[in-house]
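Excerpt of the complex: some chains, original placement.
The letters A and B name the chains in turn, as written, and every chain counts its residues from 1.
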């Protein structure tokens, strides 16, 4: 038992720096020789200590991983952690699990709005739907937060590696956005909620904004022309959600502040993603559910601006129609979305559908006719069906196939490009690889 | 006669797939050996069948063609169709011929506005000008539409190749925009026109929007950072024209929808074109009349927004002044526009001048003083003079030089890069090229 644990020590928090290096050295001398005894252990430990004191660069993530969510190891790469057995649960629990909170809590919001908006009164939605969904969301968010907090405590290195992962980093906005959704969806009028909740949730969003947008602009390694991918929308949408909630709570100036910060960076992101610069290597060639994040920012922004202005005015309509156009643009290509490997992050791609449905409900209250009401009901229906579909898939993967939390190779890439000899050794692992390793040194 | 026709079979509709392949093979075995008897016919037919079942990729168009409108074959390329004789008329009739409809019907609109706007009452323009121009436009549009429909029927492959041409594809918006201009310029108040015309014309524009913008965002081959060129403005301006007409007809929400879709993509396009990314190889190094398309979108957008808002407010003024600035920016460089080869597409580059004149007339109705009136009259004068100039050039090329419809090499490029041997054979066509072709195989 002890022996086996050591291999995960590099991502463990409490092994301590010195302690860890020692144990890594000891662990290696005990175990790795069994796997490939030809390689000198001195050489390996040198590499390992290098990896210990820092995380891989952004370029390294792009070089080592592939796929729309950068979560598959390229064939030429060797993982740091063992690939053929299941890792500890916490190591396999990614930050994108908070996507579930986004998906469910936005549903709670949707049903609250369906119940309260005058344009949807004919549906006679009962408050119970909102109540049940809200409590489920609270429970889910609590469970996921506790599990992830345990990961922070016990595997801080793994969390750091997720924070440096160009796609995953955007999911660090998800917990706070999900909490904003929860506050927005609480079975109470929004203006009765204490403002302190808003300040508490917007503080981390502001810090993340400053960190992430600053990297886009000033950093060489993580500049926007390099890291731009649709999941960046998560880094923008939090500002709009905050602006929406704040304006609903009765705040006036700070929602405009977050709206402004969001709008400026959304414009930059929208143009950059639409251009598909040749330097954005990580953009998936094919369509992928992640593209639905395109719809989230303008639809939430339209609601936020409607609440800030006090009416669903022309500017809000412009934003709403942009989201609607993008939505239609994706829906007509929906048959391209088949045959993809399910991942927990898909939950995050359901909330844009819910938010466009929400915006349509608000729009239908402004422009109230049968067509807009039908549109609102139709889009709400699609959002609900999608969430149920993703829920069913999740349950299937969790309980039937048991692969909901596969080994998270995103955090297990080596810091340097593997030497050719290691790759060869890895490929021919049964046979001795002495000749190839000697030739490359 | 029969023999000669076969060479155009690959672009013909009714030769059928199997039929066509057979006839191509037969045609080749009968004819091509006469041209270069050294090459094995098996090799050639293999290439040909490849070309049959698909059109060239976007990259292939850029590689094989050059010029601001991508309509000149590079010296290293070999055309699929014979270069030294005149092709059938329909094959030489490009989609950009609809540019003429744009040019003339926008004049009809201009004269209607000059007649009806209060700020221009002092000109005492007679309705006859609008009447005559409108009927001319209708006749012209009808003729060009019928001819192009014949091309669709008889040479569908040629139309497909035009639709895949990175510059030409944008001209597929032209017929619908010209019809919108016709409806807008009809000698009747706009609000008396039946709404069904608007819906009928906006449906194809919406479909094209979804197709083209979707390619920009999601396609690897035709992504915006690769295909961006000023003619893309034609793909954006249709939305604004539709919004303008719809708002004039009394519609309220759908014009905002099209305005929003247009604005979002116009912003992306404007930034991309201004940046002149190094990947945009096809942007002409020198200035070219196509740059006047820059002026079209903001000027039409300003009119559309003024009609949607019910007044020429500050937002409409911002758009109007942007178009005015761009116009001045081009006019001060106008001496760079000399010595260019005339093409039918130039007609499309006259309508931006007309639309900036139109917007100025509307602006002069809002800000009515001698300066704005002089500006409106001056810009209208320039637009009219330009159209007359282009008309004279067209007549000259049509009847004096007889080269208004030259061979349209844009649709005659090979699907693959020609082999070096073919180029050599092409260059040294009189002399036998056996030695060079044998060395390259």
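Keep this in mind: a residue touches a chain if its C-beta (ideal position, glycine included) is under 8 Å from a C-beta of that chain, and two chains touch if they have at least 3 such contacts.
None of the values given here were measured: they were computed from a predicted structure.
A.B. asks: If 2 of the identical protein chains are displayed, how many copies are present in the complete complex?
C.D. replies: Taking the 2 displayed chains as part of the assembly, the whole thing totals 3 copies.
The criterion applied here is as follows: only the chains that are shown with their structure count from here on.
A.B. asks: I'd like the angle of the rotation relating chain A and chain B after CA superposition, in degrees, nearest 5.
C.D. replies: 120
A.B. asks: Please output the residues of chain B touching chain A within their complex, sorted ascending.
C.D. replies: Chain B reaches chain A through residues 209-210, 213-214, 216-218, 220, 223-226, 228, 252-253, 256-257, 259-261, 263-265, 267-268, 271-272, 277, 279, 308-309.
A.B. asks: Where on chain A is chain B touching in the complex?
C.D. replies: Within the complex, chain A contacts chain B at residues 267, 270-271, 273-278, 285, 287, 291, 294, 314, 317-322, 324-325, 328-329, 332-333, 367.
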